[in-house]
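This report concerns only the one structure given below.
Every protein chain but one is kept in place in this view of the complex.
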Amino acid sequence: MTLSHLATEDVFVVERNDADFRAGQGMTKGLGIVFRKFRKALFGKPNSDRADTEGQFNVQYPEERLAMPEAYRNMPILLYDDATGHELCTSCFQCERICPPQVIHITQAKDPATGKPVPAAAKFVLEYDTCMSCGYCAEVCPFDAIKMDHDFELSTANHPELDVDYNRLLRPVSYYETIAPTMWSDVKEQAMKKLQNNIKRRPGDIGRDHGQKIKGGAPVAAAATPAAGAAPAAGAAKPRGPVAAIGKNMSEDKTAKLLAIRAANAAKRGGGAADAAPVAQAAPVAEAVAAAPAAASAAPTGPVAAIGQNMSEDKRAKLEAIRAAKRAERGE
Amino acid sequence: MALLARGELRSILQTELPNVLDSRWDTQATDQAEAHGEGQTVLLDFDAVVKAEAIVEVAHFVRDKFGYDLLSNITAVDYLNHGIIELVYQFYNAAEAGPDLRVRVRIGRSPEECIVPSLTPTWPGADLQEREAYDMYGVVFPGHPNLARIYMWDEFKGFPMRKDFPKTGDKYTHVTGE
Partner (left out) sequence: MLKTEELQINIGPQHPSTHGVFRMLVTVDGETLVDLKPVFGYLHRNHEQLGEVNTYLQNMPFTDRLDYFNSMVNNHAYARTIETLAGVEVPERAQYIRVIMDELSRILNHATAMGFMLGDMGAWQTALLWGMREREKILDMFEYVSGARMMCNYCRFGGVVRDIDDWFITELKKLMQGLPHYFDDFEGLLLNSEILLARARNIGVLPKDLALAYSVTGPVLRGSGVAYDIRKAEPYAVYDRFKFKVPVGTVGDVYDRFLVRIAEMRESYKILEQALEQLPDATGGFINPKVKQQSLKAPAGEAYARVESPKGELGFYVVSDGTGSAYRYKVRAPSFINLSALADMCKGYTIADVVVILGSIDIVMGEVDR
């Protein structure tokens, strides 16, 4: 077959060994190489230089760890300013829009006095279980509020726990600075400038202290001890937010939260005919979820009762779903 | 054996094999990209559109006359607005390299029309690709030795890559066409 597109010197035929079988010389030669390698591995030094092809290459994982490159991306986290506690997120929905598996759910904060939107997120839910770690959210975020974490030890037996909200998403800026110093210093100035502008437009406590308030104090900041160094002590504090408090009824919580988000989104869209059906389905579940913690809790179940009688069924269901989710978040 | 430029095959076929070209598309022989607004389906015609029953003849013609012996890719595209399914056959000339040669077949979407003779007897490499086109688009290839579903399970009804296949819900059995 003529190959006119290839000059003859561009092609070469691989050399086959078509010799008859011998008495194991080929194998002996291979074993010689193996033995050489084996000796080097036994008596040689452990090495990590890329040019080496002999010696020990193992990293004894839980005790020893490789340093993570700065660009490493695992799961998204949200940043807040150490000094003021203000979150950098302004709920611009850029990440929600770009997210390929659509796992980011944001609710924009509203000024309670005027009802106008405020550049802050009231709710930020991310489904870690479906997240594909592509890093687009961090890439598109104009406020550098969402970044990719280096913590990869996220395995859990409790699947619904992977539906994370502010409790686990928030990290102080100082934490991100330790895991990715140059990447942060590149954007630090403009990010902080943008944050100052946004703080001016946030009345009261909106956009602030989400994580701490829920847990009544400092746990987020405390737990976020950076562990990005090359070799933290075994079993040392991992940079993850407090999650332990969430109880056994987590799966119900997840249902409630998701329903609340869907209901809220439906409400945002104006709740057309198409939205009525899922909400109607959602209502009984939400009620059931709402009933359980309410009965167990000593706190009065005022909010449920306060829902007006003259509201439409749809709207009431939505409200109840939202409130159930809020109670779940408070850990009741 | 020579490489063909894009669109050249059409004029060659007009003189050498006048009966194989699909006359329905003679009038739209130019690139009509501008004519299609946003959100519209497109049909581009710089390549030869041949009759379904002539595809085997044309495939042999381009192989024997021009050396396009590597049938690389078979793609089915569902143009719902035009009511047709297009099959794009991409041939390569393994000896002379260069870009691909595209031959198209356009057939209706109904089960009676959605039939193209199989290339598998001559190009066994078309086997899995034709099964994929059958599974996803419902194109039937008479002459194929084992035309069964390839990705979906055997009991599956409907053709999931067709544009009118519902993307939500589990009522996939409502789809017509099988």
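To keep things simple, chains are lettered A and B as they appear, and every chain counts its residues starting from 1.
We adopt the following convention: contacts are C-beta pairs under 8 Å (C-beta built on N, C-alpha and C of every residue); 3 or more make two chains touch, one makes a residue touch a chain.
Treat the numbers as computed from the prediction; the structure is a model and nothing was measured.
**Student:** One chain is left out of this view; which of B:7, B:108, B:125 or B:143 touches it in the full complex?
**Tutor:** B:125
**Student:** Where does subunit A touch the missing chain, residue by residue?
**Tutor:** Those residues of subunit A that touch the unshown chain are 1, 3, 5-6, 9-18, 21-22, 24-27, 29-30, 33-34, 37, 49-53, 57, 66, 69, 71-73, 98-100, 132-136, 139-140, 148.
**Student:** For the chain that got dropped from the picture, name the residues of subunit B it touches.
**Tutor:** On the subunit B side, contact with the omitted chain comes from 31, 33, 36-42, 44, 69-73, 75, 77-78, 88, 90, 92, 94, 97-100, 122-129, 136, 146, 149-153, 160-161, 167.
In this text, only the chains that are shown with their structure count from here on.
**Student:** Counting in whole Å, what is the centre-to-centre distance of subunit A and subunit B, each centre being its mean C-alpha position?
**Tutor:** Here subunit A and subunit B have centroids separated by 43 Å.
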